[in-house]
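What you see is the complex with one protein chain gone and the rest in place.
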Amino acid sequence: MTLTIVLACAAALLALAPFAVVIGRSAAASRLIYGASVIVPAISLIAALAQLLGTAAPETVTLPVGLPWLGAHFRLDALSAFFLIVVDLGAASASLFALGYGEHETSPERVLPFYPAYLAAMTLVVLADDAFTFLVSWEFMSLTSWALVMSHHRLPDNVRAGYVYLVMASFGTLALLLGFGLLAGSDGLYTFAQMRAAHPPAMLGALALILALIGAGSKAGLVPLHVWLPLAHPAAPSHVSALMSGVMTKVAVYGFVRIVFDLAGPPAWWWSIVVLALAGVTTVMGVLYALMQHDLKRLLAYHTVENIGIIFIGLGLALAFETYGMTFAAALALTAALFHVFNHSLFKSLLFFGAGAVLTATGERDMEHLGGLIHRMPQTAFVFLIGCVAISALPPLNGFVSEWLTFQAILLSPQLPSWGLKLLVPAVGALLALSAALAAACFVKAYGVTFLGRPRAPAAETATETNSFSLAAMFLLAALCLLAGILPGLFINALAPVSSALVGGHMPVQTGAQWLALVPITASRSSYDGMLVFVFMAISGTLAAFAIHRLASDRLRRAPAWDCGYPDASPATQYTAMSFAQPIRRVFGTVVFRAREHGEMPPPGSTRPARLVVELHDLIWEALYAPLAVGIGFAAERLNHLQFLTIRQFLTLVFCTLVILLLVLAIWS
Amino acid sequence: MILDMTVQGAQMLLVLLLAPLFTGFVRKVKARLQRRQGPPLIQPYRDLARLMRKEVVLAQNASWLFRVIPYLIFAATWVAAALVPTFRTGLLFSWSADLIAIIALLGSGRFFLTLAGLDVGTSFGGIGSSREVMIASLAEPAMIMIVFTLALIAGSTQLSTMAEFMASPAVGLRVSLGLALLALIIVAIAENGRIPVDNPATHLELTMVHEAMVLEYSGRHLALIELTASLKLILYVSVIACLFVPWGLAPAGAGWPALAIGVAAYIGKLAVGGFLLALFETSIAKMRVFRVPEFLGAALMLGLLATLLRFVSGSF
Partner (left out) sequence: MSSIDFDIAHLLAGSLVLVSFMELYQDRLYALLNIYALHALALAASVAWQAFVQDAPHLYVTAGVALVFKAIIIPVALHRIIVRLGVHREIEKVVGVGLTMIVGIGLVALSMVVMLRVTHEADPLAREDLAFALSVVLLGLLMMVTRRNAVSQVVGFMSLENGLVLAATGAKGMPLVVEISIAFSILIAFIVIGIFLFRIRERFDTVDVQALDRFRGERR
């Protein structure tokens, strides 16, 4: 029943797309489409919740669409239900945000038709139960999001972003196609149920892991396949950016989990080593890239890369524990990773909504032209602050809980017998801790430079608060962040069926502990009570305020800033995003980005000002992609000669190919 | 139950009341070592009272966040300090936040303090905040690695359980404990802004980190921030004391004599810790800012080495 509801919602969203083409240019089109896009995913969300929290068995259905001998299989089990919740929550909140944001869209006819189709595609990927449906929905998801990225196609940056995105998405789908082909085998077992029953040999499973890492990993944003993410995510309209960062990357994680944990058979000893190594590098590189940015949306996009790294660290640990039969620890690591999936979709969407609000209010994405927005846009500033605190993994909000659970999983790993893991896991733990600290630095920069201080440009001085729909969406997500931080036990319990299905065990039920504490292993070992920490902080803050009001003087006067006695009226004397990141750039960036600073002095007599030039190199692009592009260009240049052959040479080509094929046939048979 | 609540409340009040005294003690010892008379021991209390009486002068473009932040960081630090066993383990609410959560609470305090530095929009606030996040980006991972080492030895991340394990004979003299102690001392110095990382007594803005962030605060807000800084220092000394010098800690459920011994032992440990801190600060000069990452990087490497040794073999 729930599966039918969910499929009906997906079909409704698909039907909205041509409808949006028809009514495209009318005034109420945006309201209508986004309004429907709030209601339909909300219905789907309720159905998915019912499936996850209830005890019903997984439902399957086969529709007679697609390939005639295959049909389209759909299945709603615990894993699909969880990811469907993530997708629908993101979709509903993005549509709520867009109810207000969409009013400012300059070319709605390029956005509105693709938006519901995009939502439908993501839903179908999560529901797909055979390889063909999965891949078709995956490609459809990539294409619709590409169309949304290209919606403002007059900007040259967006054109380049769309091109890189298309190339990387096609590459990823190719990898997934090969992976599914290997798992299907020579008998053509395309449905997931058949793949699960067939036990693939170790070599096949290994190849499936590698291809899943490449295919799903590039869509999620694993280094070094992440290069499209910081180009494409900022280029799309803000609600779409939130969907791409907060939801589509999670759909990619779903793809990885489905293939590696469900379909590829029992893991070999080295699988978790590869995943953990990649994840550790992704985490640190993502946050270091983010720290060097001064475009707000690009910063958020790079930060998504870091959080995907954290999720994959949890998944890698789960894989490691599963390899050696430590079911309990595997459940802990898997639950930590999936909880982080949920948390990240919440606060990343919130932050992108905030960036969208700032963009509509000021027309600027560049932090160097913003500042002082806390006075002009107080509610956006408040809710953006909550998002920043959540993403920096600070108690009592939700980011801290998933990171704490990951640390507890790391503390269980000395029991792993593999030497490689014994050396890798502490290193990955150190990288995780390093990235958490750097993430806090990154968001101090993002919030402080954008909202605090003094306005650096006229656009920031004349900003106004954003509309109530956008604010409603942001406050909803902020409230959910607080809820997930204070009552994490509820969410952990909800994830129990998912981890039971995948690793065969689940975390202890979280309702028994006193005062709603979270007890991941045993009470004597570790526990965390988000509710109590929040209550204690509130009480001590109030006590302090009360005591101060009783004991201290309450006089206050406003005066110019002290600034050590040299106040400067020009807002150019305050710190900018690049100057805030300078110490970290000097410590980490000198090695990782070959960052160099030098001053360009004008020749004597010239009236040009001196400039400080900062050079940053994206080493991954320069080492991997640029030579690849040169190589492809070179090969294409050579192959181009094939177009200009004479008739005799064409005939020779056909003749040689025929002879070679006949030779192969002769030798092989 | 009533006794437990009283003990928890007493612990919270004790750290709050002792914090300015500890700061005063460290200043007095430093002064005496430099052959000065030095301010009286209760001078920090007088400073706090004086600041509370004064009027707050707020910059014209300071926001509501600027006014709320002192209360936020005080709340976070006080909650963290209330959960560290000072004279008794097994405090009533010690299970609600383990050592990782305590570090993260201090991290949220630091998050808001760096935001305060950026709020008024002056270059001094910016310099303080940017240097503070650079120091934190290395000090926090070092602290997490130390927590890992200790948790792998003691089998738990709860501070009370760790303290009880360290006091028991099962712990032995381990290499990784020695490395962790060294790293913890370095991190404690960096997090509290003591020499050689930052000078708490300087008036030269370009050498400040903590002082530059709070430059625009005055009156009751500044009083709260100073109290928070003292509280943080006493928290770190208490953590080092309860983990590496845990003798004298009263076990959970102990009677009045054991509690009295616990309090006396705690005050003794604070005195020794304060003296050693003052001695260390007097004998070494402040480092150039960009040598601090190397210093903290060494702490991170020590923590990583200690964790690695624990992963590799149970007898390290």
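As written, the chains take the letters A and B, and residue 1 is the first residue of each chain.
Heads up, the rule we're going with is that a contact is a pair of C-beta atoms (placed from the backbone, for glycine too) under 8 Å apart; a residue touches a chain by one contact, two chains touch by 3 or more.
All figures in this text were calculated on a predicted structure; none of them were measured in a lab.
Novice: If I consider the whole complex, including the chain that's not displayed, which of B:3, B:17, B:175 or B:271 touches that chain?
Specialist: From the options B:3, B:17, B:175 or B:271, the contact with the absent chain belongs to B:175.
Novice: Looking beyond the chains shown, say which of A:202, A:591, A:635 or A:653 touches the absent one.
Specialist: A:591
Novice: Considering the entire assembly, which residues of subunit B contact the chain that has been omitted?
Specialist: Residues 172-175, 178-179, 182, 293-294, 297-298, 301-302, 304-305, 308-309, 312-313, 315-316 of subunit B touch the chain that is not shown.
Novice: Provide the residue numbers of subunit A that touch the chain removed from this figure.
Specialist: 419, 423, 591
The rule is short, and it goes like this: only the chains that are shown with their structure count from here on.
Novice: Taking each chain's centre as its mean C-alpha position, how far apart are subunit A and subunit B in Å?
Specialist: 35
Novice: Within their complex, state which residues of subunit A touch subunit B.
Specialist: So the residues of subunit A in touch with subunit B come to 371-372, 374-375, 378, 381, 385, 389, 392-395, 400, 404, 407-408, 410-411, 413-414, 422-423, 425-427, 429-430, 433-434, 436-438, 440-441, 443-445, 447-449, 452-454, 515, 517, 523-529, 532-533, 536-538, 540-541, 544-545, 548, 551-553, 555-564, 567-568, 571, 573-575, 579-584, 586-588.
Novice: Enumerate the contact residues on subunit B facing subunit A in the complex.
Specialist: 52-65, 71-72, 74-76, 78-79, 82, 93, 95-98, 100-101, 104-105, 107-108, 110-111, 114-115, 117-127, 129-131, 133-134, 136-141, 144-145, 148, 151-152, 155-158, 161, 205, 215-216, 219-220, 223-224, 289-290, 293, 300, 303-304, 307-308, 310-312, 314
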